[in-house]
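A single protein chain has been omitted from the complex, and every remaining protein chain is retained in its original position.
== chain A ==
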Amino acid sequence: MDCYTANWNPLGEETFYRKLELYSMEWGLREDLRDCVVAAAPYGGPIALLRNSRRDKTPSARPLLEIYSASGLLLASVPWKSGRLVHLGWTAGEDLLCIQEDGTVLVYNLFCEFKRHFSMGNEVLQNHVLEAQVFHTEFGTGVAILTGALRFSLATNIDDLKLRRLPEVPGLQKPPPCWAVLSQDRVTVVLLAVGQELFLLDNTSCSVVSPPGLSPSAGPFLHMAVSFTHRHLALFCDSGTVWMGTASLKEKFCEFNTGIRSPPKQMVWCTRPRSRQRAVVLAWERQLMVVGNSSECIRFVLDEDSHLVPELDGVRILSRSSHEFLHEIPEASQEIFRIASMAPGALLLEAQKEYEKESQKADEYLREIREQQLLPEAVGQCIEAAGYEHEPETQKSLLRAASFGKCFLDRFPPEGFVRMCQDLRVLNAIRDYQIGIPLTFTQYKQLTIEVLLDRLVLRRLYPLAIRICEFLRLPEIQGVSRILAHWACYKVQQKDKSDEEVAQAINQKLGDTAGISYSDIATRAYDCGRAELAIKMQKKPTTNYPNLSVPPNPTVPVPVPVPVPVPVPVYTVVLHLKNELNRGSFFMTLQNQPVALSLYRQFCRHQERETLKDLYNQDDNHQELGNLHVQGGYSQQRIEGRVAALQNALDEFYKAKNDFAAKATEEQIKLLRLQRHLQEELDKPYLDLSLHDTVHTLILDGHHKRAEQLYRDFRIPDKRYWWLKINALATRGDWEEMEKFSKSKKSPIGYLPFVEVAVKHHNRYEAKKYAPRVPPEQRVKAFVLVGDLEQAAEAAIERKNEAEMSLVLARCSAATDGAVAEKLNRARAQLLKK
């Protein structure tokens, strides 16, 4: 432990800086970094490299665009085929922006897969881009360029591209030696230096500004740096002076003379959030210097070409062989590890060590802390400091101390400790060189776990992401199922696997996990041109949106880096397939998809009747085919057409073994032919009357013979024929014929209908003729109908039926039927006596 502070370098009284190695790089660069265009994404992100092999004189050799993880593992590479590259930069969502000389910006993902491109304006085409910068603000990732016409253009958010051309800088003859993008009060501006003057360019104007308190001898500005948070600004002057202050140029922190007059290769801020010391790191060819508010500075020798990557709480230093992190020692670590520190945390750590050695000194230390009542602080310090350590061993010893201290406390809330253990576990896992995301605790908290998971998903590290979700017990919706859905979306894009394989793999893994919309996955599949797979995916019940409808936006928030897929309803896929495949295989595909099939049938029913026939044909569904022919027949303009269609239907019905339907259709054809015949002969519309109506009309017109013929030909049941005939005769008023008919043979429907029909046609006289022929059980009703109450009463009395007597009584009016009523009453009384 003595050597623990060995790599601490003091800057001023209070602060220390340390440089520690994150990874030894194994990327095997042949060239020096200075020969490459380098860009590393913040938050321990990937490194993009364009090898600009100048030494390679062969013009045909294409430069290589490579992307490495922070630990130097090659993620992907692709030969650079486009135009001359000016600048590389990363977006907040870890997409690589390649800004070309002609103003085109190409967007690649982590795996060198081209995503899209956009242009920085037409003006640039002729003038070329001289310099470019990628910057991050609260609006997202932005791009600023300086064109050959010495004009600045910028876009504050590349996802919502709005180009802004900034006004001209007066008197600008050559490219400024340095410029930077500032974001102040939600406004993005460009600060540039021309000689000894500073200009601020906003949307409309260009104003001269000057840093307060800059010594007059400082000379022209050569370099400038804006801090990670856009709050601070550093300026390097010709005299070797570094001025540090706020980005608003209202306040100066300090000034330091480096004594080196050549401009540094890179200058970046190296400050922890909420730290009192504000320091800047300057890099020359072989020298690294940390300067701050102190008369001294820290110098490091650089053995190799290095590249500085500013981070939220420090600076990453990349070189050919190593990847280091330079940062200010956080307060908690300082308190504990500073030599001869008597802070409670330091004592607690000592106490725990002694305890392990089984020494009584443990008690002494512990007592000392407890006497000052500082044990809770001590535990807190140890927990906090553990977070800032990279070495698991140190983390462990600090946590062990904290846990030891906790034993002597009542009611110390455990959450902080548990949370820290979990966080460190996650951090250690992702810092592993195979994953290569060297996040510090501070960065991790700023980034949040959700974004971290998204980044793992982007790197296709699905299993690790899932393990983390499970370890942190994140709700399924936010965690596991979201990741699985992404996995599935990725899976369907793997074109080397067969549809069946992919569908099965997905179904197996996803099963019924909550929160996964299969239609999103299907959309992805559809986008990749795998429509059949899309259908397979949508087999799951709800994910098809039957009524060819656009479902509302899913309410699940989808993480930023992955675009929200719009679900494709089954219909789109079906219609697409229909256009793509030939009929046979299209139908075959449908056969296995009942939902899609029934939807398609529905569509055909409205749009393409002919196709529907083909569909049924394929199924050998003769019944439906028959029905279709019948339907078709009714839209025929000519009777021959109808008969032909019916003939087809007839055949299908036979094939369907539906004898009844076949016979009925046969009859129908027979009737139609007959009707046509009648129509011609009698010059009266008969076509399309039902058989009943045909016979009815014939009788109405007095063609009794023909009616009789139909009755026999179509084997109309007697009962119905009788009803039909007497109704028609009554309507015609042919009472004579009716009487004749009634006597032709014994009526199969009895004689009450005769009475009823006559009464209905207001012919009581005729009705009365039939009443006596009605059988006794209906006779009362018949007499009532014809209005012969006397007879009705007699019939009722004869039958000794009380209900019937009441019925007749109800019809009796006191004035005219007094006698009848009396008779009935008497009979009824007698009946009741018995």
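Here is the rule we go by: a contact is a pair of C-beta atoms (placed from the backbone, for glycine too) under 8 Å apart; a residue touches a chain by one contact, two chains touch by 3 or more; residues count from 1.
Definition applied: contacts and distances are computed from a predicted model.
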Options "Aspartate aminotransferase", "Protein Abitram", "Vacuolar protein sorting-associated protein 33A" or "Anaphase-promoting complex subunit 5": UniProt name of the undisplayed chain: "Vacuolar protein sorting-associated protein 33A"
Candidates A:297, A:506, A:525 or A:630 - the one touching the absent chain: A:630
Touch criterion as defined above, residue of A:334, A:665 or A:742 at the omitted chain: A:665
Absent-chain contact - pick from A:691, A:774, A:795 or A:827: A:691
Of A:724, A:767, A:780 or A:820, the one touching the omitted chain in the full complex: A:724
Residue numbers in chain A that touch the chain omitted from display: 477, 512-517, 540-543, 545-552, 554-557, 569, 571-572, 575, 594-595, 598-599, 601-603, 605-607, 623, 627, 630-631, 634-639, 642, 660-661, 664-665, 667-668, 671, 687-692, 714, 716-717, 719-720, 722-724, 727, 749
